[in-house]
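A protein chain is absent from this complex, but the other protein chains hold their places.
Per-chain numbering from 1; labels A and B assigned in written order.
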Amino acid sequence: MLGAFLFPDILLYVLDMIGVVACAIAGTLLAQHKGFDIAGCILVSMVNAIGGGTIRDMALDRHPLFWMTDLNYVIVITVTSLILQIFFHLYHKIDNALKLFDAIGLAAFSVIGFKVALHQDVSPIVAIMMGVWTAIIGGMLRDIICNEIPLVLQREIYISASIAGSVVYLLLERLGVNAGLNEFIMLGVIFAVRMLALRFDWHLPSIRLVD
Amino acid sequence: MLGAFLFPDILLYVLDMIGVVACAIAGTLLAQHKGFDIAGCILVSMVNAIGGGTIRDMALDRHPLFWMTDLNYVIVITVTSLILQIFFHLYHKIDNALKLFDAIGLAAFSVIGFKVALHQDVSPIVAIMMGVWTAIIGGMLRDIICNEIPLVLQREIYISASIAGSVVYLLLERLGVNAGLNEFIMLGVIFAVRMLALRFDWHLPSIRLVD
Partner (left out) sequence: MLGAFLFPDILLYVLDMIGVVACAIAGTLLAQHKGFDIAGCILVSMVNAIGGGTIRDMALDRHPLFWMTDLNYVIVITVTSLILQIFFHLYHKIDNALKLFDAIGLAAFSVIGFKVALHQDVSPIVAIMMGVWTAIIGGMLRDIICNEIPLVLQREIYISASIAGSVVYLLLERLGVNAGLNEFIMLGVIFAVRMLALRFDWHLPSIRLVD
């Protein structure tokens, strides 16, 4: 799988964990806002952080689920959520860091979901969808459980950033770019699109040619 | 499986696609109403159109999922949703057609889900449930994501039409009716019950013998 350029799996894992931490934080904040207790906050954190990958693995029939064999996910989420609940009053200070972490998570989750799907030999369209699922279903489930309309479906650049990254990957693969470098580029594209969208307040419009 | 009467699989496929189009339209309309962006509308369309079959396949351990090997589903849904979003202002004119398509979808989805389950050698009760799941879970998930109380669970004849069709199938099978003809009858029963319910404003009551 690796050619001239080696994209270290350990780096992707670290970025993945950063995304997990971001999701655990976002989940805990919303759950606290809704008045959930300690256990409820941890559960919503878990749904947010590993819900997308769980649904992806179940859809692709990959068993055991990724977090069942690597307990770091469950531990990192639980510890993050507990720390945040103890120091809740600090959360305004972490708001900007959260957006950064969240963008890292969006990129890392998309790359992992896309890559996992390609390894299962599905068609490229399905792989793109699995990247999107891994990246957004956790946040969707978090909002559904908390009785909110899912943020990721509203005028926010989430799904489209993930799709853009996958499409770039597929195009560059045609041009012969090796997988390791390509994953790195895909990560960068998604992260860049998301950060630019936040910076310049980009939104995907509703399309309506006529009125 | 086929006897004297041949119910063409291609016809069931066409009816299935009509149902998929109806679900994609219904999903897009609700998502637009909620202010979702283009990507969000497409995602809700997909949930509406293939969510029920996805949950059914996962419950019956059928992999790969039906839409992973036949990309027509994803393509038809995406194109339908995009066309609708572009010509959104026309939607009042399609309201009656939508109800017709929706009834076709209810019938086709029920027959497919029921048939798929019977092929997995489950008991008739489970097969009836899988027909219902395939027909209604997509719409339920759509409403849940959009933070609405599921329409199909309210005083609308959806679940009961699907069950009626399955029960008729099982009765006629006992009487020796061949599978092809029987599927056709099941389709007709569900479609007829749904259209009559709309026409004469039938509702399933709450039952309460005493007050």
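We take it that a residue touches a chain if its C-beta (ideal position, glycine included) is under 8 Å from a C-beta of that chain, and two chains touch if they have at least 3 such contacts.
None of these values were measured; they are calculated from a predicted model.
Peer 1: For a quick check of understanding: of B:21, B:77, B:107 or B:129, which residue touches the chain that isn't displayed?
Peer 2: B:129
Peer 1: From the list B:163, B:177 or B:193, pick the residue that touches the absent chain.
Peer 2: B:163
Peer 1: Can you work out which residue in A:31, A:103, A:118 or A:135 touches the chain that's missing from view?
Peer 2: Once the missing chain is taken into account, the touching residue is A:31.
Peer 1: In the full complex, which residues of chain B touch the absent chain?
Peer 2: 58-61, 122-123, 125-126, 129, 132, 140, 144, 147-150, 152-156, 158-160, 163, 203-211
Peer 1: So which bits of chain A touch the chain we can't see?
Peer 2: 31-32, 34-41, 43-44, 54, 58, 61, 63-65, 68, 71, 74, 82, 85-89, 144-147
Definition applied: only the chains that are shown with their structure count from here on.
Peer 1: To lay chain A over its twin chain B by CA atoms, how big a turn is needed, in degrees to the nearest 5?
Peer 2: So the copies are related by a turn of 120 degrees.
Peer 1: So, what's the distance in Å between the C-alpha centres of chain B and chain A?
Peer 2: 31
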